[in-house]
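The structure that follows is given in the form of structure tokens.
The other protein chains are all here in position, but one chain of the complex has been omitted.
In order of appearance the chains are A and B, and numbering begins at 1 in each one.
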Amino acid sequence: MTTTASSDVISLRGITKAFPGVVANNNVSLDIVSGQVHCLLGENGAGKSTLISILAGMQRPDSGTVSIGGVPVDISSPKVAVDLGIGVVHQHSTLVPAFTVLENLMLGESGVMLDKTRAKQRLEELADLLGVRIDPYALTSDLGLGQQQQVEIAKAMWKGSRLLVLDEPTSMLTPQAIAHLGTSIERVKARGLAVMLVTHKLREAYAMGDCVTILRDGRSVGHITVDELASYSEQKAQDKILAAMFGDNLASVGDVASELAGAAEATREMRTFALESRPIRLELRGVSSRGSGRDIEADDISFTVREGEILGIAGIDGHGQGALSELVAGQRLASSGTVLFDGVDITRIGVRSRQQLGVRYVTDDRLHEGTIGSMSVALNLVIKRIGEHPFWRAGRIQPKAVDVEAERLIDEYDIRTPSPDTRAGTLSGGNIQKILLARELTNGARFVVVNKPTYGLDLKTVHLVRQLLIDFTAHGGSVLLLSTDLDELIELSDRVEVISRGRLVGSVVNDGVGTAEKVGQYMTGAIEGTR
Amino acid sequence: MNTDTNAAGGIFQGFVRSVVPVLLALVVSGLIMLAIGSSPTDFFAGVWKYGLTGNNWQRSLALMSPLLIVAVGLIVAFRGQLWNLGYNGQYLLGAVVASGLGPILFGVMPTALATIVVFIVAVLAGAVWSLIPAILKAHYGTNEIITSLVMSFIAVGVVNLLIKGVFKDPKVTTPQTQVISDDNLLPFIPGTQIHIGFVIAILLAVVAQFVLTRTSFGLRVDIFGASPKAARHVGLNSTWMVILLFAISSGLIAFAGSIDILGQFSYQRADWSPRYGDAVMPLVFLARFRPVAAIPFVGFYAVLATGGTLAAQQAGLNVDFLLVIVGLILLSMTITEYIGDRRRLGQSYLSPGLRSSLLRPFRNGSQRMSV
Partner (left out) sequence: MSDMLSAAFITVFIATVISQAMPLMLAAVGETIGEQAGILNLGIEGVMLVGAYAGFVATLISGSFWIGMLAGALGGVAANLAMLVLNVSLGLNQIVIGLAVTLIGEGITTVLYLQNYSKSPASLGQQPKLLIPGLGDIPVVGPAVFQQSGIFWILILLILGLAFVLARTTWGLSTRSAGQKPSSLDAAGGSVIRTRSIAVVVNGMLVGLGGAYLSLLTTATFSPFLTNGLGFIAIVITMLSRGRILVVMITSLVYGLTVAIGPALQLIGFTVPADIIKMLPFIIVILMLIIFARSSVVPPALGTTYIRGAR
């Protein structure tokens, strides 16, 4: 079976989908033409994922039609989508980690017996098409993220397709893997398939897309045709897109918008104070961690963070960031090495005592670890101070004191919630993140570990979070910033360390243009020739 | 303060959602009785007669003592999302401490002192017995449903061996312990035939309710139950929590066993297991893990069991039919909650974590003896 691409245009007309409290897609229309990469651009929360899930058969629109070649179709389930030739590579992997590559690809096949021979043949075909090599018998959990994505693309194209949808495909990839992806997309396009690329990064839209549709707040606010995009320079494209996104507000949003939208390489304003003269706040000497063994442990890590400094940790997701964060916070044991805070050895000290010393942790798992969804916002704000005066007296909670503090923090951090007693789980991602920040950055905080602090958040909150961190350091606090977003690291950090498989493999001082390249080199150098 | 926001309307709806499953279960069990040729009216009339009228209500209340204490024990663990299903074995361990050790102690020291010693040893026995499941769970994440259950089976065997061996009453041929004389048993509430175990049980429920809902300890349990990950993040010592909650839970259940012997039975036979925990489990859910709310549910079941034992024979039904009723309550509870969720009727029984957590029932090793 070869990949037969049809030249039918896939049209969306008037797609509307609402959920309780929010209209995710509002009368969205666009055409996807074969042989082209149609880029769907918008910030987090703009409605891109909902549109994709409609194409994938996971959701049905409230109104509007999807047509293929002029014929309306009802994509009522993922099976229907597959039969129609729509293959989706989701942002979060749909592969079964415990299965081999071949098993993952054979999942969903018709027929009674598993036909391994035929599957291997097909895999070879597709791997050729994509320009990659995939080992059919490799265990999926052993593959690197870039390779897993290649398998997902192969799976999306398994039954012959007309449309390949890629949802935020580059968010966790190294520059090298991104280049591979670009090649694969070119080859798929050349075969005549239509490709839809979903992203929130302007730069990517320009580089990889043939035409661009811009989504904002559920609406389609602009479209750049193939001819237009081909004729624009990157700057002009950027301007057009920002104008479509922000309209008249562009002037007030200013350069921040373009930086945030990932338009150009971010450059950091240099802060002129001399870091070397400041006292060392946190120091790690040869620290390795020992956890439950389910993720990569920290391996012989050493670094220092000074007062007022932001140290960034760059790296591919899942290379020990979690272990490092928990080590500093006290949630994970150090199997060797020393952790010093203000010169004092805190290696054996537990979470609570570290909190009291001023060491705080904003976790990346804001829903299941950072907050307790079933409890109120107010309670979540004071939850790390159980038993402490004035919120508790003789073991009993003092509701008034808690409410006063909660109202203060809700106000100061602009947490949008109907009331302090609302269950935290009902708030939006951005507001939940604000709860975490309000809790960790106040009340004697002196050092904060933040792990992926702006992941999945809308632009406004992203801006707020970054500003909060900068303000925190301006008042003498220090930050350990772990992130997979290079732009963010470069905008905020004074120095950047690169982590790979639990070890620190490179250090870059963030003193001008070129930092991104150097960091990127460390990241690829670390994985070159292996994964 | 934490998870519940109760308006008056919410309380009413909560009441409805608690009572409807029970009524539904009773109706369905009535239908089943008809199907197998017994008379539901006879049965339920018998329950009323033998459970409540005359002096029978006193026997029902007496049965409430161990049931309620077991309920509190289960609640303590369940609120922490720890599924202590070893209750049958834990109860028997506490009982054998009272029935085996009791007679020895009563012979050498004043009654009150001996009673207190028995209670303390019983609680300790239960707590220690839960150490293996607790430690395995705390350190390796081993599923406590299985471990607590297996320990329960082993406990049943151990207790039988004790009753047939060291604790056996030499004067009798059937394997059982020495009968404890009346003046060594727990006194009655003045003017009644109900032993003070009932008062102890009520007090325990009230104290437990207070501690679990109003103190910082209770909040810690709630956090731990809501999300062990968040608990660690907040700074709670998970290992300690697991061990402590299991110890309290098993200790209480074992305590219930000793109270039952010293208040009600006065001796213990081998191969006997009243399986209170099995019956109490759905009630604990219906009460949404609140000790004081459990009191009326336990009361209802106590009447059903006391009256039902005799009523069953009258209606030509085996007493084990009660198991069917309890099972039906569980099923109708899930259905009611499903319908309630669809119509958003008040708060659900099951904490969000329960939906995806591994729970486990019971299994026992010895035959049920008609009490």
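In this section, contacts are C-beta pairs under 8 Å (C-beta built on N, C-alpha and C of every residue); 3 or more make two chains touch, one makes a residue touch a chain.
None of these values were measured; they are calculated from a predicted model.
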item: Interface partners of the hidden chain - shown chains only, full complex considered; value: A, B
item: Options B:N143, B:Q264 or B:Q314, residue touching the unrepresented chain; value: B:N143
item: Touching residue (missing chain; options B:V20, B:I154, B:I196 or B:V292); value: B:I154
item: Hidden-chain contact residue, picked from the options B:I11, B:V172 or B:I335; value: B:I335
item: Interface with the unshown chain - residue positions in chain A; value: 53, 56, 58-59, 77-79, 81-83, 88, 90, 94-99, 103-104, 106-114, 155, 367
item: Touch list for chain B against the chain that is not drawn; value: 32, 36-37, 132, 136, 139-140, 142-143, 146-147, 149-151, 153-154, 156-158, 160-161, 164, 278, 281-282, 285, 316-318, 320-328, 330-331, 333-335, 337-338, 350, 354-361, 363-365, 367-368
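One rule holds in what follows: only the chains that are shown with their structure count from here on.
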item: Residues on chain B engaged by chain A in the complex (per definition of touch); value: 1-3, 5, 141, 214-217, 219-220, 222-223, 226-227, 229-230, 232-235, 237, 351-352
item: Chain A residues touching chain B - in the complex, by the definition given at the top; value: 292, 331, 350-352, 355, 361, 363, 365, 368-376, 379, 383-384, 386-387, 392, 395-397, 399, 402, 421
